[in-house]
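With one protein chain removed, the remaining protein chains of the complex are shown where they sit.
Up next is chain A:
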Amino acid sequence: MTGKMSIIVVEADRDRGMQIAEGLQQAGEFDVQVISELTHLAQEIAARQPDIVLIDIANPSRDTLEELALASGPMDRPVAMFVDRSEAGLSDAAIEAGVSAYVVDGLHPARVKPVLDAAIARFRMFQRMRVELAETKRALEERKLIDRAKGMIMKARGVEEEEAYAILRKAAMDQGKRVADVASALVTAAGLLS
């Protein structure tokens, strides 16, 4: 097989899809297309006949791609396969990063590797961003909860902020819980009583 390899990226979030495409373009000369519309996915991919299909493991539409293995008869392009025997560790790395790849049978592993490497790098970045975002959000929410709980204690007991926090922290330590959890319980209880 010669010429540019054609790659399809299946990603419902168009921006994210474009970022993956960009990452791939930096890794080599590829013809990259992004599919964001997930209805009729299998038919669309079959029609475009790509060499490689990349899809997020968390995407439930991935199961429809399994049909590709059935759809192609002997005269069609070779069966699409999950990249499994191409290179030691590569598939594991891909799965860990959250990307699955369907590769046309017979494509040389050496040609697949740079594509997967680039995709893995992008997906890892997304993973980090997702974790960071979730953590930041959680921290912010906990901060807000603790502030509200502190405010309640200050008002109810007529103490300063620092002492209010000390009361919260002691309660948490006594119960073997996190300060945020005690704060949350207090706020919830107060909500029920008011």
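Convention: contacts are C-beta pairs under 8 Å (C-beta built on N, C-alpha and C of every residue); 3 or more make two chains touch, one makes a residue touch a chain; residues count from 1.
Please note the rule applied: contacts and distances are computed from a predicted model.
Q: Between "Iron complex transport system permease protein", "ABC transporter substrate-binding protein", "DsrE/DsrF/DrsH-like family protein" or "Inactive transglutaminase fused to 7 transmembrane helices", which matches the UniProt record of the unshown chain?
A: From the choices "Iron complex transport system permease protein", "ABC transporter substrate-binding protein", "DsrE/DsrF/DrsH-like family protein" or "Inactive transglutaminase fused to 7 transmembrane helices", the unshown chain carries the UniProt name "ABC transporter substrate-binding protein".
Q: In the whole complex, not just what's shown, which of A:Ala58, A:Ala110 or A:Leu192 touches the removed chain?
A: In the full complex, the listed residue that touches the missing chain is A:Ala58.
Q: Based on the whole complex, identify which of A:Phe30, A:Tyr102, A:Phe123 or A:Tyr165 touches the chain you can't see.
A: A:Tyr102
Q: Which chain A residues touch the hidden chain?
A: Within chain A, the residues touching the omitted chain are 39, 42, 57-67, 69-70, 80-82, 84-85, 91-92, 95-96, 100, 102.
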